[in-house]
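All protein chains of the complex are present and in place, except for one that has been dropped.
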Amino acid sequence: MEKRVTQIDDQTLLRLHRDMLRIRLVEEAIAERYGEQEMRCPVHLSDGQEGIAAGACLALRKTDKIVSTHRSHGHYLAKQGSLKAMLCEIYGRAPGCVGGRGGSMHLLDDEAGVLACLPIVGTSVPLGVGVAYAAKRTGEDTVVMVFLGDAVMEEGVFHESANFAALHSLPVVFVCENNNLSFYTSLEVRQPDRPMTDIAKAHTITIKELDGNDAAAVFEAASGAVTQARKGGGPSFLMCNTRRWREHCGPRYDYELGQMTEREFEALRTDCPVARLDAQLRKAGLLDDVGEETLRAELGREISQAFEFACNAPFPELKTAGDHVYA
Amino acid sequence: MEKRVTQIDDQTLLRLHRDMLRIRLVEEAIAERYGEQEMRCPVHLSDGQEGIAAGACLALRKTDKIVSTHRSHGHYLAKQGSLKAMLCEIYGRAPGCVGGRGGSMHLLDDEAGVLACLPIVGTSVPLGVGVAYAAKRTGEDTVVMVFLGDAVMEEGVFHESANFAALHSLPVVFVCENNNLSFYTSLEVRQPDRPMTDIAKAHTITIKELDGNDAAAVFEAASGAVTQARKGGGPSFLMCNTRRWREHCGPRYDYELGQMTEREFEALRTDCPVARLDAQLRKAGLLDDVGEETLRAELGREISQAFEFACNAPFPELKTAGDHVYA
Amino acid sequence: MPEIRSLNGAEAARMALFESMERNPDVFVMGEGIADHGNFFGTTNGLMEKFGPERMLEMPVAENAMTGIAIGAAMMGQRPVMSLQRVEFVLLALEQIFDNAAKIHYATNGRYRAPIVIRVVVGRGWGQGPHHAQSLESIFAHFPGLKVIMPALARDSKGMLIAAIEDDSPVICIEHRWIHFAKGPVPEGHYVELLDGPRVRREGSDVTIVATSYAVLEALATAEALEKVGISAEVIDLRVLRPLNLGPVIKSVAKTGRLVTIDTGWTTYGVGGEIVATVAQECLGDLKVPPRRLGLADHPTPSSRSLTPDYYPTPEALIDCVGEMVGAQAKQLEAARADMAEHRGDLPLDVPNPTFQGPF
Partner (left out) sequence: MPEIRSLNGAEAARMALFESMERNPDVFVMGEGIADHGNFFGTTNGLMEKFGPERMLEMPVAENAMTGIAIGAAMMGQRPVMSLQRVEFVLLALEQIFDNAAKIHYATNGRYRAPIVIRVVVGRGWGQGPHHAQSLESIFAHFPGLKVIMPALARDSKGMLIAAIEDDSPVICIEHRWIHFAKGPVPEGHYVELLDGPRVRREGSDVTIVATSYAVLEALATAEALEKVGISAEVIDLRVLRPLNLGPVIKSVAKTGRLVTIDTGWTTYGVGGEIVATVAQECLGDLKVPPRRLGLADHPTPSSRSLTPDYYPTPEALIDCVGEMVGAQAKQLEAARADMAEHRGDLPLDVPNPTFQGPF
């Protein structure tokens, strides 16, 4: 993957850095406290993949919308979904973003434009396309970003959705997070050897393959795709290569499970999207030790307060369990 | 579509002609007698499309297998499925190929290698791939030909199946009959403007687009694909352009329904796969009026005998209706 | 008072679409082949001309994504009426229907709604065979969050479809192919028939027959034949399979003491079972004789007409069943059967009975 120098302005770079770091620190905090057994739902952590979430979501307006998967914390936070509501949801508390009904795999923040993060592989893809179709019908200039993992490329529903999005030139940006894995099964066991972008291209969708650990590159590509979509130019597909660091589901690192050696893990961890931008910012004189300390302290405070809030938030009342079955 | 001159031997050309004509005459006979209301099941006739069935199936061995769709009469007959068993099936009689249980949309001829013709769009595609996978597992050199319509390209299951076939280099030949229609909806309303072959290519499948009304060209391309598959070279996708002449389901011509003008219909009918090869054979001195008459008479006899047989065949016994629910 | 005309179920459904589309620009029809000369079994005639291709949206043949797209659009306030010619096609979309349509309101804690209508048609007759004649209402009805309706009378084909389109929850509207043919009185203009539960279509005192869809028409005709031989059957049209309100059924059984269900699906784990079970729980003491269920024989649908006479429950089977339950004389039943046979005349078994028509 070629490393690139971008022309993105300083504020944007700092923002990307901050957004990534925030995701990282949240995931680390979740991992750290998961053993307390108070977050009683499955969690799919995304550390290592923050570059994509931060870069892609920063290209969107607040009124734009995203849909995502089981591994959605990063997307939700990058789109500025409420941290407190997310943690409350994971803790199963009433102020959770869906009132504790969904857990980590059903995040939503309506105001921030986080529409639906759903755990069945591929299930949110046509929903996102349908939202874009509604926008087109009603003449709104909303863009919909659809996050998906590499495994989604194997599900028929992706193709059906891509065909429709292309046919109707819908304002959709597909962001494929290719971490090479589905559970612990690598790509070559699941797909023939070819660029996954070929699939999207075959549907006449604008494509770009990029280094997902380069947040600035993702931001730039996403900005282009979003502009195209907003102008009625139709869908794009960004294939962002990355790696996840932790186990598929849960707080441990993959090497702790024997899925790779510690050495392999350390090697892949050297390509850290946060550290990479950190170094770039320092080199450009935009960040120094003090600045980083201040930022970490600020984020740390926000995060511990949010945990504090979540841990003390009330549980939803049992008698509400049957509400909202019908509208 | 470029017209082509082939190097195929005379016997093969004559055989292709005969196979096409046989399909044509059978479909015409069905259309003619359908109004008698004795064939009491939906029929999807394939006249106009015989070039593909005849060309593709002739490239197969008897032990090779095909799966097909709701519009399968041509494939079934070209693969040398029993005509009597097919007509009995359509007439709902006991000697029908599945004992009258399926009707026209569930043809099967085990000995001839016609494995499953099924009416749910796309449903037979993974079955065919699974059969090919079994052949690979057991080391047999069977090739499986999967017939599909252009609408199948929109169904997710095609993509899922293509991915698997490519991943495991399975001995599969996908033959797409692109008649530009699904019901009466044309391709451009259903798919973006691009070669459908791109889709298969994106899955690393060998592709070829051809004039489906040129049976010799189809035979040649299919022979190449079959050889590749048998040698372990993996799947191919042949996109064969054609048109159907009659209504989607039933005996009438499309223009009789007001779906096109009679003039449009006559125009498209000038590109007749049977007439085209007929002319070629005559030009090459392989066929003359007498030869054609003899052939038509012979086929006509076979067909009327088969109808005679079917019309007089017994119905399946009511008490067998519940047999074979469990194996 | 609006004018009332005699229309068949298909025409009634068409009027429902027309009224709904005219009243609310967010309503649109989507599906495969919804506006060709077949006009979706005569339920969409003229809608393309009137509303154009944006509101008569021809879709690719991709039921799973289609359903997800409909749900996504509905979450944004659109009101898609997805229409599929056979219920089997929607088997490809059950993940979307069960996981998203049924649950989006619940799982977003009430924030989003999925006001979609999914019209699916149950095939029957003319040798449809194993893949084109299933009647799968009970599997939809198992899911909290979905509404599942089966209109039988033409009046409901219109009024319930309008109600479904105006409903904020997802509604699966299951239209039996043969109710498209049956005529009945249908008011002009806009009206709704509430999705609130069953209706007593005919009062009676000896037995309660609970029926769904086309079976309602058969039950009503049968009840008439039974009446002539002195057996009084109450016929209840279930209409709404979910949310299920069996109040009227329980009330009826309390009166008649006898229950027989007849529906269009397989019996085992089917609709009749739920009715019988609920009645057994709620008014066991009222039951004078064991309840009975009529439905499809327990095998796939064969194509040949020679294999189906015992597959579909017939009016004759219903007569025998009721006869046994009320302890009728063989002679009585013979007369009722003869009456039904006359009703049907020479008509082959694989086409709908044109005499099953209103006014009911």
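Residue numbering begins at 1 within each chain, and the chains themselves are lettered A, B and C in the order written.
In this section, a contact is a pair of C-beta atoms (placed from the backbone, for glycine too) under 8 Å apart; a residue touches a chain by one contact, two chains touch by 3 or more.
All figures in this text were calculated on a predicted structure; none of them were measured in a lab.
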Checked against the full complex, the residue among A:Arg190, A:Arg230, A:Arg269 or A:Arg282 that touches the missing chain is A:Arg190
Considering the complete complex, of B:Gly128, B:Gly149, B:Gly212 or B:Pro251, the missing chain is touched by B:Gly128
Among B:Glu27, B:Asp47, B:Glu160 or B:Asp254, contact with the omitted chain is made only by B:Glu160
The one residue from A:Arg40, A:Lys231 or A:Arg296 touching the chain left out of view is A:Arg40
Contacting the left-out chain: of A:Gly55, A:Gly74, A:Gly102 or A:Pro251, that is A:Gly102
Missing-chain contacts on subunit A, rising order, are 40-42, 92-93, 96, 99-103, 105-106, 118-121, 123, 151-152, 154-157, 182-185, 189-191, 248, 257-259, 315-318, 320-322, 325
Across the whole complex, the chain not displayed is touched by subunit C residues 64, 88, 91-92, 94-95, 98-99, 102-103, 106-107, 129-131, 134, 136, 138-139, 141-145, 242, 244, 265-266, 268-282, 284, 287, 289-293, 298-300
It is residues of subunit B that touch the chain not shown, namely 98-99, 101-102, 106, 108, 110, 115-116, 118, 120, 123, 125-135, 137-138, 156-157, 160-161, 163-164, 167, 323-327
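FYI, only the chains that are shown with their structure count from here on.
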Chain-centre distance (mean CA atoms) for subunit A and subunit B, in whole Å, is 46
Two or more other chains are touched by the subunit A residues 156-157, 160, 163, 167
Flagged in subunit C as touching 2+ other chains are 59-60, 62, 64-65
